[in-house]
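Here is the structure we will look at, set down as structure tokens.
What you see is the complex with one protein chain gone and the rest in place.
And now, subunit A:
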Amino acid sequence: MNVHAHFVAQLHGARPIADPAASDALVDVEDMTVTFRSRERVVHAVNGVSFSLRRGEVLGILGESGSGKSVTLRALMRLLPDHAQVGGKVVVAGHDVARLDESRLEDVRGRAISMIFQEPMTALDPVFTIGEQIAETVRRHEGCDRRTAEARALDLLDMVQIPSARRRLKAYPHEMSGGMRQRAMIALALSCRPSVLLADEPTTALDVTVQIQVLLLLRKLQKELGMAVIFVTHDVGAAIEVSDRLAVMYAGRFVETGTAIDMIETPRHPYTNGLLDSMLSGDKRGQRLETIPGAPPSLGQAPAGCSFAPRCRFAATSCTLALPEPTAFSPTHTARCFRMDTKAERFAMLADA
């Protein structure tokens, strides 16, 4: 615990934080698009996503598999295959990520922005020890000697509450449990004190009990280190648990954004509503679980209308003709849907029934 407090103190001391009044946005994304072009086909994975994130804020991105949430996350550090094209404005921690040359980008990755991957077993190099993998990152960005880097690795393992950390430094990924590995991955991601942390389904591969521990740890570290975090998940409960703001993603767009409370109490988009209904919870015992019929559309071409229309209970002809623009309901809450009027009534009816 003391080591941990020490690390936090060191963090605040070592890097003077930019004047918060000057520019609040650590992440500033406007109309970001990601297109994969290969000889056979074109995939429009992200179709105009905009958001900004301040220091210390947590944005949760919710969506099904294939909705473009992981691609959005990776685009923020341009960690995409060569045939991917990123468009729009992507500024993260003061760096224009979309336009940086490769060498400058390498300096930013792992230092100002870092990422926690979904599967710690496959995202850690199997033939290097945990300590080596953390220390090499520290040495890469801070140019310190091996001993200093190893000492930092030890502090980091203590910080993520790995028991007998000194011994674990010499362990290989396969010698640790799933939860331990994900803690080690978190330590690795935090090793150079990033100001923006991207978490790509960090708990999906873990046992339920371990999931909660890891979520609580992430939340705690985020508060202590004051990072901006983008947390991608398909687990509605986890997203609500850790996020200040939520964005629901569908077919490469944010269909609804708002605070967790906005989303739970007054979901505006039928898709958000469907996601919430498909969640398991105690008060729905004995009822049939709601599902969203159908599957997400293929992203071969950008659709003319609302992407969700084919699966939507409330879809009208207008939905398939034009793309609904974001409508604001409150300073924090927006949704892209034409059928908000009828929906509010229908949701009220459904709630009464």
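In this text, a residue touches a chain if its C-beta (ideal position, glycine included) is under 8 Å from a C-beta of that chain, and two chains touch if they have at least 3 such contacts; residues count from 1.
The working rule: contacts and distances are computed from a predicted model.
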Protein name, per the UniProt record, of whichever chain is missing from view ("Leu/Ile/Val/Thr-binding protein", "Cation:proton antiporter", "ABC transporter permease" or "Phosphoribosylformylglycinamidine synthase subunit PurL"): "ABC transporter permease"
Omitted-chain contact residue, chosen from A:67, A:137 or A:182: A:137
Residue touching the undisplayed chain, where the options are A:30, A:107 or A:207: A:107
Contact footprint on subunit A, counting only the chain that is left out: 77, 79, 106-111, 114-115, 117, 119, 122-128, 136-137, 140-141, 172, 174-175, 188
